[in-house]
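A protein chain is absent from this complex, but the other protein chains hold their places.
After this line comes chain A, so read on.
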């Protein structure tokens, strides 16, 4: 009993500390995190839909899911480069990071449009 209670306490304490630590992040990073969450959620919806309806045409499913996953990954890269706490990227102006992000997204979506069918 005691162990369960302590683990429950631990879990709650963990949850609180996570929450407070996350609340301290700057707003622009939180926006990017929201975007990442949205992209992953969209990908999950597509997977559930495919599981229920069937995978034909497969190339459309693949391009849809991979476009969501792709923008999520690119947004995470942007977040890494824009984060002021990241010492490796302190020389990189955030405008350059955003320009790279836009360019990579352009290439990604060009490929997606080609593959969508």
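What we mean here is this: contacts are C-beta pairs under 8 Å (C-beta built on N, C-alpha and C of every residue); 3 or more make two chains touch, one makes a residue touch a chain; residues count from 1.
Simple rule for what comes next: contacts and distances are computed from a predicted model.
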| item | value |
| --- | --- |
| Protein name (UniProt record) of the chain left out of view, among "dolichyl-diphosphooligosaccharide--protein glycotransferase", "Adenosylhomocysteinase", "Blast:APOPT family protein CG14806, mitochondrial" or "Amino acid transporter heavy chain SLC3A1" | "dolichyl-diphosphooligosaccharide--protein glycotransferase" |
| In chain A, positions touching the absent partner | 7, 10-11, 13-14, 17-18, 21-22, 24-25, 58-59, 62-63, 66, 69-70, 73-74, 76-78, 80-81, 85-86, 88-89, 92, 97, 100-101, 103-104, 107-108, 111-112, 114-115 |
